[in-house]
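Only a single protein chain was left out; the remaining protein chains are all shown in position.
In order of appearance the chains are A and B, and numbering begins at 1 in each one.
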Amino acid sequence: MRGRTARRLVGSAMTGVTYGAAALAILPLAAILGMLILKGAGSVDWNFFTKSAVPVGEPGGGFAHAIVGTLIIVGLACAVGVPIGVATGIFLAEFGGGRFGFTIRFVADVLNGVPSIVIGIFAWTWLVKPMGHFSALAGGCALAVILVPILARTTEEMVRLVPNSLREAALALGYPRWRTSLQVVARTAGAGIVTGCLVAVARVAGETAPLLFTALGNEFFSTRLLGPMAALPLQVYVYAVGPYDEWHRQAWAGALVLIVLVLALSLVARAVVRAKRQHA
Amino acid sequence: MTDIPATVLEPEAGPQPTAEERWRALKTVSPGDVVYRTVLTVFALLLPLVLVTIALELGVNAWPAVSKFGFGFLTHSTWDPVRGEFGALPLIVGTLYSSLVALVIAVPLALACAIFLTEFAPRWLRAPVATLIELLAAVPSVIYGLWGIFVLIPLLRDHFWPVARHALSWLPIFSGVFYGPSVLAGGVILSIMVLPYIAAVSREVLLAVPPSQREAGLALGATRWETVWTVILPYGRAGIIGAVILGLGRALGETMAVTMVIGNRHEVSASLLQPGYTIAAAIANEFSEAVSDMHLSALFLVGAVLFLITIVVNAVARVLVWRVARGSAVGSTAI
Partner (left out) sequence: MTKTFAALLAVATGAVLLAGSAAAQGSIRLTGAGATFPYPIYSKWMLEYHTQHPNVEINYQSIGSGGGIRQFTDHTVDFGASDGPMTDVQIQAVNGNVLHIPTVLGADVPTYNIPGVTQQLRFTGDVLAGIFLGQITKWNDSRITGINPGIPLPDQDIVVVHRSDGSGTTYIWTDYLTKVSPDWAQRVGKGTSVNWPVGLGGQGNPGVASTVKQTPGAIGYVELIYAVQNHIDYGLVRNKAGNYIQASLESATRAAAGAVATLDPNTDFRISITDPDGAQAYPIASFTWLLIPKEMSDATKARTLLEFVWWATHDGQQYNEGLSYARLPEPVVRLEEQRLKSVTVNGKPVLPANYGRGQRGR
């Protein structure tokens, strides 16, 4: 048996260690944001948000086509993926005890590990090739395939964390099972599910590889869902590997905007979660 | 989730019925329930459907390589697109090795973060720090890659290694000349990328530990650290293992950031300082420029291998979780 002082000392030391770990974990974020601001902030101006690409060597080009493109493609991915992901997650939590649930869970984890470029090829084979042209829709579906397993597993975990006592209380009040599940369980887990959506959206919003063979990218401003469409990560990637200083500057600016976009999304959702909590 | 009322009287011993078992115990089933369950099942069935289609597609496209190279594909190290000879051993080893390095670094850090956020941090600090850590997950891969090239690699080569060399160079995993792009750099980048996932899920798991457990620990005279170590962590063990697996899954398939820092060399080396390669990186690097059909087929085949590795990892993980969770009645619901 160790003495009381020694135990206290260990306790303080380990507390210190966890403080250190948290600081260390945040350090890369600060370093990355710092670098992006340093290199990109100077090029983020009004034109950047309102203009589309201009030929190299001419001033005033922007990322408007890519920003709108990313919003549309991610919106499509959500429209397709969020219902499937959340429904699958609730299914796994509420009915997923048996062999079937086990299989679905397994499938979700495996899908999660499929390289994103393979998913791009999959979407290309099943959407682009039959349709005969590249499209934003195909890009959205490719991203949805990435989004669904992440969302399903997070939703499941969040729903499972809801205490059984709540379920029982609802049932005791005469709610049928489905209403209990939807209104009590899913609502209680809602904040967690929203966080899951965010993690998933943040993950897919920055994906380049699955869009390469689906949405393809576009130099021109386009909102046609059935045509090639620009996306921020695609444009950033193309400009980053290009040879011109001007493009590199724009790539940094695009990267900064991409991060801020994701960050803003995340903060807005947090506000929603907080409001919800006060409501409940 | 702090607004969830805690059940004060948790049964301490004996298996607790799972949610499903409790559901099943209910005799009343309304028509709405049947519809509800059917709708959810149909949605859930979409996942295997997609997976099977992807697997079929991988299989069909990989078949020429399978029939040409057979099992030797997994054991040979030559990757020669010009002569159409392909062996995936370096890719497989590199994928597992870099992910392992990432977990070795990230798991302790992420756990410490989760403990910090749930147990030790002052209340006003918890939300902002949790947000910041989760934002790490939002940083796109390609940006990590850029940061890796310009910040991490010079840091490792010019500041870490000159100091660490004296202490570490006798280890086989730290042998050879260090140029920068390496398995080590890849592993470190990956560790930063998987940390937020592991930390966030672990945090949720620890938050779900009922306050009664914590109070019981403290009431028995344990310090806060001892309560964490002896009560809270074991309680959430299964969930934490789940978090680590989530991180591993992410690390195995990670592409852009890794390829930018790992050196992309088709060679098996035990040394962390040597360049390596991963399956996902090779696919991303070569897929769009692959001209010959055999090259493409070989890339599909490594894709299929990654697919299988993911399946094996998940199977192993499930057995582990099952073993861990079997003894303890609680915590298993987090998985």
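Assume a residue touches a chain if its C-beta (ideal position, glycine included) is under 8 Å from a C-beta of that chain, and two chains touch if they have at least 3 such contacts.
All figures in this text were calculated on a predicted structure; none of them were measured in a lab.
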Decide which residue listed in A:M14, A:I32, A:I67 or A:V82 touches the omitted chain of the complex.
A:V82
Give the residue, chosen from A:L216, A:L232 or A:L261, that touches the chain omitted from the document.
A:L216
Even though one chain is hidden, which residues of chain A still touch it in the full complex?
53-57, 71-72, 75-76, 78-79, 82, 86, 128-129, 132-134, 136, 186-187, 189-190, 193-194, 197, 212-213, 216-220, 223-225, 227-228, 234, 238, 240-245, 247, 269, 272, 276
What residues on chain B make contact with the chain left out of this view?
78-83, 85, 145, 149-150, 153-154, 157, 177, 179-181, 259-260, 263-266, 275, 277, 281, 284-291, 295-296
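Heads up, the rule we're going with is that only the chains that are shown with their structure count from here on.
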Between chain A and chain B, what distance separates the C-alpha centroids? Give it in angstrom.
17
Note: in the complex, chain A contacts chain B through residues 7-8, 10-11, 14-15, 17-22, 24-26, 28-29, 31-32, 35-36, 83-84, 87-88, 90-98, 102-104, 106-119, 121-122, 125-126, 145, 148-149, 152-153, 157-158, 160-168, 171, 176-179, 181-182, 188, 191-192, 195, 199, 202-203, 205-209, 212, 233, 236-237, 240, 255, 258-259, 262-263, 266-267, 270, 277, 280
Complex contacts: residues of chain B adjacent to chain A
1, 3-7, 18-23, 26, 28-30, 32-33, 35-37, 39-41, 43-44, 46-48, 50-51, 53-54, 57-58, 108-110, 112-113, 115-117, 119-121, 129, 131-144, 146-147, 150-151, 192, 195-196, 199-201, 204, 208, 223-226, 228-229, 239, 242, 245-246, 249-250, 252-253, 255-256, 279-280, 283-284, 287-288, 303, 306-307, 309-311, 313-315, 317-318, 333-335
